[in-house]
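Here's the structure we're looking at; comments come further down.
With one protein chain held back, the other chains of the complex are shown just where they sit.
Naming follows writing order (A and B), and every chain is counted from residue 1.
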Amino acid sequence: MLGLSTMTAAGLALSACGVEGQGGESATAEGFWDGKESNGRLTFANWPLYMDPDKPELKAFTEETGIKVDYDEAIQDNPSFFGKIQPMLAQSEPIGYDLMVLTNGIELNKLMELNYLAPLDHAKLPNFAEHAADIYKNTSYDPGNRYTIPYASGITGIAYNPEYVDREITSIKDLWDTAFKDKVGMFADPQELANFGLFYNGVKPADSTERDWIDAADALQEQRDKGLVRRYYSQDYIQPLSNGDIWMSMAWSGDIFQQNAEQGTNLQFVVPEEGATLWSDNMMIPFTAKNPVDALMLMDFFYDPEIAAGLTEYINYITPVPKSREVLRDKAAKASGEDKEWLERVIDSPLVYPTDEDYEKLHNYVPITSNNEEKFAPLFLSVSQS
Amino acid sequence: MAATQAGKRGRTGRFAPYALVLPGWVWLALFFVAPIASVVSMSLMTGSLGAGYSFTFEVGNYTRALGLYWEQILRSLLYGGLATLLCIAIGYPVAYWIAFKGGAYKTTYLLLVLLPFFVSFVLRTISWGFILSDNGVILGALKGLGVLPADFGVLNSATAVVFGLAYNFLPFMVLPIYAVLERMDHRVVEAAHDLYAGRVQAFVRVVLPMSLPGVFAGVIMVFIPTSADYVTATVLGGTGNTMIGKVIQTQYLVNNAYPLAAAITFVLMAVLLIGIFSYAKALGTEQVMEVQAR
Partner (left out) sequence: MTTATETGRTPGGAAAERSARRRGGERRRPDWGKYFTWAVLCWLFAPIVFMVVFSFNDIKGRHNVTWEGFTLRWYSDAFAYPDLNVALLNTITIAVLTMLIAGFLGTLLGLALGRYRFFGQSATNLVMFSAISAPEVVLGASLLSMFLTMNIAVGYWTILIAHVMFSVSFVAITVRARVLTMDPSVEEAARDLGATPLATFRLVTLPLLVPAITSGGLIAFALSVDDYIITSFVSGSTQTFPLWIWGATRVGIPPQVNVMGTLIFGIGVLLAAGNMVLARRRSR
C-alpha cells in the first residue's frame, strides 16, 4: 500500500497543474479571412460512403479551379471524431483537415461554443444563397449559418422488416408494443434516444424542458424494463434488422434506401405520426485550417445543382439543393436500362426527396450546450448504458 | 533450489544494477506511475471542457461515480468472475490433457490453442457476433432442423458476453496451468497412483494441489482483463449488459466528462488492485510472477 500513497502524493503534486480551459478566442468573419488566399489544395474529412469512390465531384472541382483535394474518410461518428480533434484545436494546432462534416448535435454545439470553427464568409457562398432550400438556411442549431452549411440531411424514423412484422407500423407507440419483445432496436446516442422518448410523450424536442427530459427518460426506461429493447445500437443496426435479429428499429432514412437498393431487402421506413427528426451533416472549417479559402470554395461548389445531383445519386440521403431533382430528371430522361431505373428510384423516393407531408412532421433536435448537457446526457445514458 | 538461486542473486554491484534499471524505471515512472497519479488528481477536479478543469478536491465525483455506476461495476466483476470460472473449467482439462497425454505432440497442441490469437481480438469478437446471429450459420441451421425454437437467441445476452470473454482470454488460463503441470515430476504422479488406488484420489490429493499456483496465476491473468473489458460486451451484449469499461470509455472519449470518468477509473482500479494485491500477498507476488514468466 506504500505504492498507493506515493502515487497519491505525486497526484497531489500534479494537481497544481489542472487542465486548462479548452476554448479558443472568438473571431469575426472579416478578421478571420483577412489576408487568406487560395493555396491550390485542401484536405477534406468526410464519412465513409459519402461520395462515389471515383470522386467525380472532386475531379470536376479540380478541373474547374485547379485546386487539389485530399479526401479522407476519417469520420466514423461524431463523438470520437470530436474527441480526436478537440485536443489539437485546444492547442490551436491544425488538425490535418481543412474541411470536415459533422452532424448537428452536442459535438457541433461544443465546436461552436469553444470557437473552434472559422466563421463563414457568405460573400463567397453564392451558390448556397441561390440554391439551398429555406429549411437548410438559418437552422436552429446554427442561426444565420454562421459556421456551417449542410452537406446532406436525413430523417431519424422507424424502419421495420415486413418479413417478421405482419402489420403496418405508423407510430412511435409501436416501439413500445410488447408483441415485439426483445426485437426492437433503439439508438444508443443520447440525443436520438431522447427525441423518441419525447415524441412518445407528445413533446417537440426543440421546445422541451428539463421536466420533459425526465419524463422521456422514464418512458424509455419503461420500454426497456418491458424487455422490448434487444440492444441500443451505435450505428450497426442495419445488418441485424435485415437478418431478423431485430424486427424494427430507430433508423436513418438513407441507410434504409441503400440497403434495399444494394441488398434487395424490403425494409420499410416510416416517419411516425408523432413526428421524427431531421438532421444535417454539416460542412465546416476548423479555425486552424491551413487552406480555409480552398475549403470555402469547395463548400460552395457542392451547392451547384449539377454537383448536388451527382452527390445525391450516390449518397441517397436528402440533399439541401431541391433543384438537383430537375437535373436528375433530365438525366433520367436521357438514360436507359439500369441507370434509368436507379435514377428514377432516387427521384421518386420519399427518403431522398421527402414529401411536403413528411416535411411537416419533421422536427429539430433538443438544443444542447455544454451548460445543460450535464442535466441531459446522463438521463439517457442511464437508460442505454445500464 | 531456491537457496542456491538466492545465493546466485546475492552478487554485489554498487552501480551496475542502477545503471541497468534506470531507463526502465524512468519509462515506468513517467508513463505508468505518473498517469495513475494524474487520474487521482483529475478525479478531484471540477470544471467544464470550455472553462477548463481545476483541482478543488471535489470528492463529489466519487459519490456520483458510485451512485450512478455501482451496478455496472458489480456486473463487470460478476461477468469477469464467471468468465474466469469458465476458463478454469475449460482450460484446466485442456492443459492437463496436453501436459500428461499430449505425448510427442504437446507443443503442437499448445500452439493450436494459441494460434487463433494471431487474429486480432476485435476481429474475432466481431466474427462471433455474426456467427451467433439469430438466423446465422449456427442458430439458423439448428432452427432449420427444428432443434431450436424459432425465437431462440443467444446474441445480445449475458451468456454471449461471458462466453465471449472466456473465449478471448482462455490462453491466459491454459498457459500457466500447463506450465506448472508440465514441470511436475512425473515420478510423484506415479507414486501417487500407487499410493492412492483411484485416479480421482491421486488427482485430488497430489496433482491438483501442486498445480494450484498455475491456477492462481491464471485467475489474475483472466479475471482482471475480463472484468475491465468492454469490447466483448459492446459487440455481443445487449440491453443491460453494459460493463464498466464502456462507461469509462464513453465518459472520457464521448462526453469529455474527465473528472467523473477519472473517478470511475480510480474506483475500478482500486477495487481490482486491492483485490489482486491481497490475493498476491497471500500467495506471494514473486511466485505468481514467476509462473506468468513461463
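Definition applied: a residue touches a chain if its C-beta (ideal position, glycine included) is under 8 Å from a C-beta of that chain, and two chains touch if they have at least 3 such contacts.
Quick caveat: nothing in here was measured; it's all calculated off a predicted structure.
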item: For the chain not depicted, the shown chains it touches; value: A, B
item: Touching residue (missing chain; options A:T65, A:S171, A:N201 or A:S234); value: A:S234
item: Of A:N39, A:N243, A:Q268 or A:N364, the one touching the omitted chain in the full complex; value: A:N243
item: Which residue of B:I73, B:L139 or B:L170 touches the chain not shown here; value: B:L170
item: Contacting the left-out chain in the complete assembly, out of A:P48, A:P143 or A:G337; value: A:P48
item: Touching the absent chain when the full complex is considered, from B:L28, B:L66, B:V147 or B:V204; value: B:L28
item: Positions on chain B contacted by the hidden chain, ascending; value: 5, 8-13, 16-18, 20-21, 23-25, 27-28, 31-36, 38-39, 41-42, 90, 93-94, 96-104, 106-128, 130-131, 133, 136-137, 167, 170, 175, 178-179, 182-184, 186, 189-190, 193, 220, 224-225, 227-231, 235, 245, 248-249, 252-253, 258, 261-262, 265, 268-269, 272-273, 276, 280, 285-286, 288-290, 292-294
item: Touch residues of chain A, complete complex, unshown partner; value: 3, 14, 17-20, 48-49, 72-74, 76-77, 84-85, 87-88, 90-91, 93, 95-96, 234-236, 238-239, 242-243, 258-259, 262-263
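In this text, only the chains that are shown with their structure count from here on.
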item: Parts of chain A lying in touch with chain B, wherever the complex brings them together; value: 1, 6-8, 10-23, 79-80, 83, 86, 110, 113-114, 182, 224, 229-232, 240, 243-245, 370, 373-374, 377-378, 381-382, 384-386
item: Touch list for chain B against partner chain A, complex; value: 33-34, 36-42, 44-45, 47-55, 68, 71-72, 133-136, 153, 155-156, 237-240, 242, 246-247, 250, 252-258, 277
